[in-house]
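Inspection log for the structure reproduced underneath, given as structure tokens.
For this view, one protein chain was removed and the others were kept in their places.
Let's turn to chain A:
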Amino acid sequence: MTKAKVKVAAAWFALMLAGFILINVLVVVGVVDTFIENMLVTIGINIILATGLNIIIGFSGQFSLGHAGFMAIGAYATAIITSSLPTVLGFYVSMLVGIVISVIVAIIIGIPTLRLRGDYLAIATMGAAEIIRVVINNLKITNGAAGMYNIPPLAGWPTVYVMVCLTTIMLCNFAHSRSGRAVQAIREDEIAAEAVGIAPTKWKLAAFVLGASTAAIAGSLHAVYIQTITPTDFGIMNSVSLLIIVVLGGVGSMTGTFIAAIVLGVLDTVLQSFGTLRMVIYALALILIMVFKPSGLLGRYEWSFARFFTKKEASHE
């Protein structure tokens, strides 16, 4: 590792630590009450989901509309396992089980459907997620339409924060690795990528499975934080709201996804007092942003400490 790389890694680590300490101080001082903590955790879970979806949509260019289905798998795995093993260990075991099931389901769905293109893929993945939801709605082990409740509270905001950092590091490293470049080459031109020896189906599937596994993590966190889950929490509209975060932030920009998740999370909380009007304002804001800034808030811009440091050095010379 070169000196510059160490510096960049240290800067990122310092940023994460600073964020953690900041929230901690705010909790101790009392600025962050249960209401705001709830908002922060929801934002965190949405970040995990939306960054995973951004790998699928933004980096591999595959239009998936079924992300909530994988979230449901994680959430139900945790709810079922922690009901008989209500310990922190049980929670992590259940998270792992959720990831494994989610990966298997993603492979089963992905192999046939990833051959489809654009809107067809979107509609097929949406259908697949709905099938997952209908099955959960009718199984005995998942308690049907009534859902699971009294899930032990095994994770607070620190767990969610750490998980946000871990999944983001993993996804960003994937995006910047050789595999990530292969996936982005497929997005730009599938035939050209195939011509230089990249197997499109294999790499599309890899991105899809990666996104699905992070969605399962988010589902597990959702289950233990909210403590009640029903099949209706994972419907089409939930997949759509994740898609909105990705597109609003800028397809292919992780920084944008972070900002969009935070902006929408805060907007949602602020507008809470408006009642029904809240969704009308939300919808109007969405249409206006899309009409006037079609590439999302940040386009494909990405914040990078590496570039920041080199720029500073260049200005010194």
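Quick notes on this one:
In this text, contacts are C-beta pairs under 8 Å (C-beta built on N, C-alpha and C of every residue); 3 or more make two chains touch, one makes a residue touch a chain; residues count from 1.
What we mean here is this: contacts and distances are computed from a predicted model.
Selecting from "Fe-S oxidoreductase", "Branched chain amino acid ABC transporter permease", "Cell division topological specificity factor" or "Transcriptional regulator", the unshown chain of this assembly corresponds to "Branched chain amino acid ABC transporter permease" (UniProt protein name).
Residue-wise, the contact with the chain that is not shown comes from A:Asn138, picked out of A:Asn138, A:Ser177 or A:Thr232. From the set A:Thr113, A:Asn143 or A:Thr167, the residue in touch with the chain omitted from the display is A:Thr113, counting the whole complex. Here one chain is not drawn; of A:Met39, A:Leu53 or A:Ala124, the residue touching it is A:Ala124. Only one of A:Ile23, A:Met148 or A:Leu243 touches the chain withheld from this view, namely A:Leu243.
Contacts to the hidden chain, counted on chain A, fall at residues 57, 63, 112-113, 115-116, 118-120, 122-124, 126-128, 130-131, 134-135, 137-138, 191, 236, 240, 243-244, 247-248, 251, 276-277, 279-280, 282-284, 286-287, 290-291, 294-295.
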